[in-house]
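A short write-up of the structure that comes next.
As you look at this complex, bear in mind that one protein chain is not there, while each of the others sits in place.
Moving on, here comes chain A:
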């Protein structure tokens, strides 16, 4: 729709969106973990980015209503959520700096498509298509499993960032309480692909004399093998171009094998990535089963799979409690798309192009029959935002149920 693309996020559109559609109540419940406002909400920093690009930090609110009222009054293009401080952020100027420190904060992760620019072949930069979403869904599957199984977290909320990335918010009490040191340790534990543009081999995590993968990486590798053949070899066809397969050859430690393959691939321009990977496999197969060369090559191939598919996390976002991250259900100012929650179980079906835009939602609202405006139904229920808000509501209520259970348990101990 051309009209929508012209002015996807004008101030009028944004105001209508905040007034009628933005689920402030759900966001409140999700941040607060209870029905009555607690420190988790009242001491929470909200930072607004206004239409004039002025950045307004250290706002805080006592109730969801106040939050909504102020948001409508300021009518920002978007807003971000920060940590829970020892005091109310809005009182910051009146308290001693030492009495104002970040206390709690959801553990957050940010995965952005730009980190995959060197390997994706379908788009570049800010663009994203259904095909490159495969990288994100591989990352989500890996990270989601690792965090649940290894770290034991239960309340993970994945949120589309509105354009080409995804955010993760973990609300478990233990995750909220992590110190910056612990967060850093965890991020470094989870970071496997490392090294800048000028570094060819970016996966160097093996340990010991007879290098093996650490158990956590080993566990991640298994599902990635299949993703590698579907995504990297078939869909993206990463080793089709000369640059693509030259990059692959730099990752092969065995110079003889690399030489043979280079000759072969130079002669035959049409070999697909799948063919090339098979060529590599058959070269490796020529070594005796228990030989050292074969073991080295097998390890190298595993590292290649990891380098092309393992999640590339934006580490700085996760390391500090006071990092601000865009709130769920905000509108991306460039695309007009809503930052909707995503079910990780169905991440592969997710299509960024089908995420509702703010303009579309308002039109849906206008088209809906007016007799339903009686009041017992919120406006978002009559738009395609409904399933997403319901997902958020479900997430928040299971979180609240858990907090209630803990409260009761700690009460009986008295």
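As a working rule, contacts are C-beta pairs under 8 Å (C-beta built on N, C-alpha and C of every residue); 3 or more make two chains touch, one makes a residue touch a chain; residues count from 1.
One rule holds for everything that comes next: contacts and distances are computed from a predicted model.
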Undisplayed chain, where the name is taken from the UniProt record, one of "DNA primase large subunit", "Chemokine interleukin-8-like domain-containing protein", "Enoyl-[acyl-carrier-protein] reductase, mitochondrial" or "Sigma-adaptin 3A": "DNA primase large subunit"
Among A:10, A:114 or A:182, the residue in touch with the chain that has been omitted: A:182
Sole contact to the chain not displayed, among A:73, A:95, A:126 or A:207: A:207
From A:36, A:52 or A:98, residue that would touch the chain that is not displayed: A:98
Contact footprint on chain A, counting only the chain that is left out: 98, 149-153, 174, 178, 181-182, 184-186, 188-189, 205, 207-210, 212-219
